[in-house]
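To start, the structure itself, in structure tokens.
For this depiction, one protein chain was excluded, whereas all remaining protein chains were kept in their positions.
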Amino acid sequence: MTHIQIGCNLSYTVTQTTSFLFNIAAARTLQQTIGEETLQLNPAIHFETFTLGTEGIQVYRIVAEPCELQLQYHAQVELYPDRYDTAEIIETDFQHLPYEVLPYLNPSRYCESDRLAHFATRLFGNIPHGYSRVTEICDWINANLDYQAGSSGESTSACDVLIQRVGVCRDYAHLAIALCRALCIPARYISGYALGLQPPDFHGFFEAYLGSRWYLFDATRMAPVEGFVRIGIGRDAADASFATIIGTAALTTMSVWAQ
Amino acid sequence: MTHIQIGCNLSYTVTQTTSFLFNIAAARTLQQTIGEETLQLNPAIHFETFTLGTEGIQVYRIVAEPCELQLQYHAQVELYPDRYDTAEIIETDFQHLPYEVLPYLNPSRYCESDRLAHFATRLFGNIPHGYSRVTEICDWINANLDYQAGSSGESTSACDVLIQRVGVCRDYAHLAIALCRALCIPARYISGYALGLQPPDFHGFFEAYLGSRWYLFDATRMAPVEGFVRIGIGRDAADASFATIIGTAALTTMSVWAQ
Amino acid sequence: MTHIQIGCNLSYTVTQTTSFLFNIAAARTLQQTIGEETLQLNPAIHFETFTLGTEGIQVYRIVAEPCELQLQYHAQVELYPDRYDTAEIIETDFQHLPYEVLPYLNPSRYCESDRLAHFATRLFGNIPHGYSRVTEICDWINANLDYQAGSSGESTSACDVLIQRVGVCRDYAHLAIALCRALCIPARYISGYALGLQPPDFHGFFEAYLGSRWYLFDATRMAPVEGFVRIGIGRDAADASFATIIGTAALTTMSVWAQ
Partner (left out) sequence: MTHIQIGCNLSYTVTQTTSFLFNIAAARTLQQTIGEETLQLNPAIHFETFTLGTEGIQVYRIVAEPCELQLQYHAQVELYPDRYDTAEIIETDFQHLPYEVLPYLNPSRYCESDRLAHFATRLFGNIPHGYSRVTEICDWINANLDYQAGSSGESTSACDVLIQRVGVCRDYAHLAIALCRALCIPARYISGYALGLQPPDFHGFFEAYLGSRWYLFDATRMAPVEGFVRIGIGRDAADASFATIIGTAALTTMSVWAQ
């Protein structure tokens, strides 16, 4: 069990009535339990908390009038890292996949697995199936991409990053997810906090469905997965933005921590 | 109430052990109830029936050994078309959208709403909000695309069709969905049977979330929406393929009916 | 005849041996003659002047060692604007096009005319051929795009701008060129100085081949074509960059004038 303090400070200049959806709180999952948790808003606007989907995702929704908005989120999280023998973990045949997992085989906005079928099969089609195959995908991505802050943008997809060979954490995750799906391995995007990430920031990584559950992977290898706290879960980063803003608001400061 | 007979015949030459997922059965929704319903397979392979998601989608899953596979699906459906005064139907502000609807605002594989924000706002930003705005989107698409069988492919997206200005039903739906989402109107893809569609085939159309429910639209205007029977519901056509095939099987004959 | 003073100041911080190709000098064409013309470099590096292609394009090539490099170009240009009755100008049938004009019918990096065939024919296929058809293409682009500095990048193509509906002068030109070529009208990209352009900058516009010569057009309508001084001519902006840099140099200041 690992005990982690996580949190973030976000400030916005809001210039007209604006709706915000914040996806910054630790999700409620089997692998992580939440102790003390606070959300402070200044000005002290009413916020709504709700759970999105069946994955335990916590989301805050607020409506702000023009102001300088400050938000501080803080939580204590207990992580129960999984213990497993990766050599024992197999891939599940398509006909035995649970129904709720099937959508994670489909291509999504930033993970065009349909376009990568030949490529994925060529590189990873003939190696032993199982946990180690997903590890090999991560190895390949890690060896063939360069991590560079600012090298990609909001519209950058897995295919784009395969061409430009440079990206940030979300790009690494998108390419890994797309390759997994192209090989019939369900995969999904996870946003989160990461212990030991330098510089501290929100992180993006992914899960692959193997055997009968989801396993965490990170092709960037910038921080140990044992220290990851899940926030959002989705088909790709389109589903896990830390802030969705409908209106006019400019982010002025942002800090993130996990310790 | 409309009483419709729907069904399809599909034949495949299966050349190695192959898993199929068929999304051809009428969904169980408030607007349609299913009477007599049969699925016949020849050879008489065991099939599994399950419900996908919370939308009442019925899916069949089978595993076939090499053979000439024939499938016949047939159902009697009662449609309870909605009665509503479209002039009364408003758009719902972002802050009041139900949580389960939010994912349908995100861009998806074939509906890159993130790239269409300026375009959508330019064309449809300043017209009155409500049901009629979605109708105007459909009007625009209908007037600016040409329907042509075979003009697009599996990888064609909303942005592609906006460039080539020619497509089939799924392309019309994808562009409409992408424009709706770019305007903050939740929209989703529907596959189905359509009474009066010529030539008879599976059809693709969409729903927009307005007021407090989903409304059916079809930018192709090739058949009346009152005669549509829903099969699959998803973010785009990636979620609603009538057949997902893992293995090696070639479609040899296909016929679809709704009468 | 119009008498124009044109010029530019460019400063670079050069941090390793770097080759520059500057395409900033007025071209030698029938419509413009060059009076006094100077290029000053500080430090006073040797520069090579040459003429590229058969269009009278003047290019400077230098190799700079690490330094603060300042460049000033200045020229006096006499413009002999064309007098013609646009109503008399016809399009030339493919079989009568001169051989040297044919490459300007082909798609290029930023003008994917091959993808726009259906769209171009749909919008402009049935209107009278001639100079006025190119004017209508410019009208359409002007009415359907928004000009916004910084809204596009180096990789933005005609198809991209057709989707995003916002761009700068080079994007307007690329879309116009692509539509012309899709209609079998040869078209090429021109970079230049523009009298009256606000704010002053290098400008991008295009020429269409009609009757038996090239005619100047500008879909941005930000300055009168009578005051345009041609610098570079090419298939698209890839051929007419004002500075090609092989090495490491950062642009620190830039000013452009035409008066």
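Things worth noting here:
Each chain carries a letter (A, B and C) given by its place in the written order, and its residues are counted from 1.
Please note the rule applied: contacts are C-beta pairs under 8 Å (C-beta built on N, C-alpha and C of every residue); 3 or more make two chains touch, one makes a residue touch a chain.
As the structure is a computational prediction, the values presented were derived from the model and not from experiment.
Counting contacts over the entire complex, the absent chain touches A, C.
Residue C:102 is the one among C:102, C:127, C:149 or C:251 that touches the chain not shown.
Among the residues A:64, A:111, A:159 or A:256, only A:159 touches the chain that is left out of the figure.
Residue-level contact of chain C with the missing chain is found at 19, 21, 50-53, 59, 61, 63, 93-95, 99-100, 102-103, 106-109, 111-112, 114-115, 154-155, 184, 234-235, 238-239, 246. Although one chain is not shown, part of chain A still touches it, namely residues 115-116, 118-119, 122, 146, 159, 162-166.
As a working rule, only the chains that are shown with their structure count from here on.
Centre-to-centre separation between chain B and chain C, using Cα means, comes to 45 Å. For this pair, chain A with chain B, the centres built from the Cα atoms lie 29 Å apart. Within chain B, contacts with two or more other chains are made by residues 115.
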